[in-house]
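For this depiction, one protein chain was excluded, whereas all remaining protein chains were kept in their positions.
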Amino acid sequence: MLEAIILTIITAATPLLLAAIGELVAEKSGVLNLGVEGMMVMGAVAGFAVTVSTGSPLMGVVGGAVAGVLVSLIFAFVTLTLVANQVASGLALTLFGLGLSGLLGESFVGQPGIKLASLDIPGLTTLPVVGKIVFGQDILVYLSFAAVFGVAWFLNRTRAGLILRAVGDNHASAHALGYSVIGVRYLAVMFGGAMAGLGGAYMSIAYTPLWVENMTAGRGWIALALVVFASWMPWRAVIGAYLFGAVTVLQFHAQALGIGFPPQFLSMLPYLATVIVLVAISGNRRATLFNTPSSLGKSFVPDR
Amino acid sequence: MKKLALLAGTALALAVGAVSGASAADKLKACWVYTGPIGDFGYSYQHDQGRLAVEKELGDKVETAYVENVAEGPDAERVFERFAREGCGIVFGTSFGFMDPELKVAKKFPDVKFEHATGYKSAPNMGLYNARFYEGRYILGQIAAKESKKALAGYIVSFPIPEVVMGINAFMLGAQSINPDFKIKIVWVNSWFDPGKEADAAKALFDQGADIVVQHTDSTAAIQVAEERGLKGFGQSSDMIKFAPKAQMSAIVDDWGPHYIKSVKAVLDGTWKAGDVWEGIKDGTVHMADYANMSDETKKLAEETEAKIVGGWNPFTGPIADQDGKERYAAGVVAPDGDLLGMNWYVKGVDDKLPQ
Partner (left out) sequence: MMRLELVKRAEKSRLMSVLSPVVAVALTVVFAGIVFAAQGHNPFTGIWYFFLEPITSLWGVEQLITKATPLVIIALGLSVCYLSNNWNIGAEGQLTFGAIVGSIPPILFPDFVNPLVLPLMLLMAMAGGAMFALIPAKLKTAFGTNEILTSLMLVYCANLFLDWMVRGPWRSPEGYNFPITVDFHEWAVLNAVDVGGIYLNLSAPIALLLVIVLAVVMRSTLKGFEIRVLGQSPRAGSFAGFSTRRMTAFAFALSGALAGLAGVMVVMSEIGKLQPVISPGYGFTAIIVAFLGRLNPVGILIAGLVIASSYLGGEAIQTSLQMSSKLATVIQGVLLFFVLAADTLILYKVRLVTGREGEGAHA
């Protein structure tokens, strides 16, 4: 039972974690992209379409990431090259993605998908308790954790990561030091798009192998909130995503046990839990401030 | 300069477009308002299938139109009025939340015909229609009781409205007719539309011991979980056998086509009257997907029950007691339609507590 619950929680948390870690990098570079939902849903439709057309869920994963990157480039062009307002452009991206995915997906409604295979290592996956949890996941689950470690290492231990943080903290000085602020931000936004696309593809290939309009159902917004929850620290995004996923899943179990509490209040729990935990850990204000990219949401135009 | 020329050209062409747009008059225009996207492969999708059936059946005598994703609040009235002003002969409001706005517009446009699904307010030019889905749910209950090894089904539901409560009760009555000790566990997902949550709910129910999942939510997510785990379930709104070839035992399919064709034809013939129709398996509005993945004995039972319902028997025939054991309908008494439409109590044996 515990094993089964943990497996369900992993599935619920993975799309959130994938999208959140991508947005985290974009925000670290100073770009606030509120279009995560739009990129995710594009990833979902592209992932499904490619999977069904090629018969290969792995190709679908790639397709989802590519679609995420492509729509993120629209956002990048408008906000970075043309310095349009990031908040409004992000919302425009969400509208655009929801509409376009619905159009592209019309012919895929009602078609069964193909589920992304889970790892199956004889001897390891069959181990009691931890076997399935640790060695029996699909590639995107491992990728989500690889992304967390990769991003943490990149941001804190590499020169390129230092540059990215510098760009996000003070774009004027980064520019003065000769770094291409716009170039770095383009890459960061594209990474965010790819990860959101993967998160969406996870929905339509692994979580529930089907395509229906709007199937991400607001998870892009949760991912955005989780970046804030994480105070821009990658490992905290894991906590956020798994906390949210766990409370979501556990409230269903509570209902099935018949505790007789209004289901609306149980459904509120994941949101409330995130807020309460964030309040509890945001006591350490200095650490939060230290991690907040100071140029977040501000446009930059290189003067000559 | 180029831009100016372009603008001028556009303006000119606009005028032309406006004129051409006003043609195509003498056909009957039949119009639909959907609450969800037609790509939901669920409730709105099935209504749209009904619209397409009208187009197919009546060909060039009709022209159809629809608006999807209409919020059940402030936007609805505008969409209904727009349809009325555009010359729709008949407008179908497909969701309960459209009742008041549709009624308001119906009163304002007495020459346009309106039909509203699943509500209770009507007017001389606004009829009501609904489907007796509970008939199908009774059969599902019987199948579940026959096929479950644990005498326990998981039941995923969206929101506690009478339609859903009626479905739970019919399911339980069916199940109890086979096994009086049959139990269900209920999970509310508080959303009409979130495949991910539906899948999570299905997993939670299976993890707590259910071996059959029933849903009153639209997506295929739950039954796909059943397929994956080698367990069983039922489709909802549409036949989902493609998604769960080994798990789906049957599905309650909403087939609005026959009703829509009848209504639109009546408008064409000039015989349309505001009615209050509540159609079921007999009329083809509720359709049971092929019985599969079950023993021959269960299949035979399901077919017999279906025939009995087609013959006019109502699953809500007493004796029926509520959760507290109080008798609601004495032996032989059939629950009146009005009671069913406003049902807010569980039959005996349901352990959930209905939000009051």
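A and B label the chains in the order they appear, each numbered from 1.
We adopt the following convention: a contact is a pair of C-beta atoms (placed from the backbone, for glycine too) under 8 Å apart; a residue touches a chain by one contact, two chains touch by 3 or more.
Just so we're clear, the structure is a prediction, and the values are computed from it rather than from any experiment.
S.K.: From the touch rule at the top of the page, work out which displayed chains the omitted chain touches.
M.R.: If we consider the entire complex, the absent chain touches A, B.
S.K.: Among B:162, B:318 or B:349, which residue is in touch with the absent chain?
M.R.: B:162
S.K.: Which of B:27, B:82, B:229 or B:282 touches the chain that is not shown?
M.R.: Of the candidates B:27, B:82, B:229 or B:282, B:82 is in touch with the missing chain.
S.K.: Based on the whole complex, identify which of A:11, A:216, A:255 or A:274 touches the chain you can't see.
M.R.: Once the missing chain is taken into account, the touching residue is A:274.
S.K.: May I ask which residue of A:87, A:121 or A:172 touches the chain that does not appear here?
M.R.: For the chain that is not drawn, the touching residue is A:87.
S.K.: From the list A:53, A:126 or A:264, which touches the chain that is not on show?
M.R.: A:264
S.K.: Mind listing the chain B residues that contact the chain we can't see here?
M.R.: Residue positions of chain B that touch the missing chain: 3, 6-7, 10, 13-14, 16-18, 20-21, 31, 37, 64-69, 71-75, 77-79, 81-83, 85-86, 96-97, 100-101, 120, 159-162, 165, 190, 341-344, 355-356.
S.K.: Going by the touch rule given at the top, which residues of chain A touch the chain that is not shown?
M.R.: Within chain A, the residues that touch the unshown chain are 38, 74, 78, 81-85, 87-89, 91-100, 102-103, 106, 213, 221, 224-225, 228-229, 231, 262, 264-265, 267-268, 271-272, 274-275, 278-279, 282-283, 285, 288-289, 301, 303-304.
The working rule: only the chains that are shown with their structure count from here on.
S.K.: So in the complex, which bits of chain B are touching chain A?
M.R.: Touch list, chain B to chain A: 37, 39-42, 45, 154, 185-191, 193-201, 203-208, 219-221, 224, 228, 238, 242-243, 351-353, 355.
S.K.: Report the residues of chain A in contact with chain B in the complex, numbered from low to high.
M.R.: 1, 4-5, 7-8, 11-12, 15, 102, 105-106, 109-112, 115, 203, 207-210, 212-215, 217, 219, 248-249, 252-253, 255-258, 260, 262-264, 267
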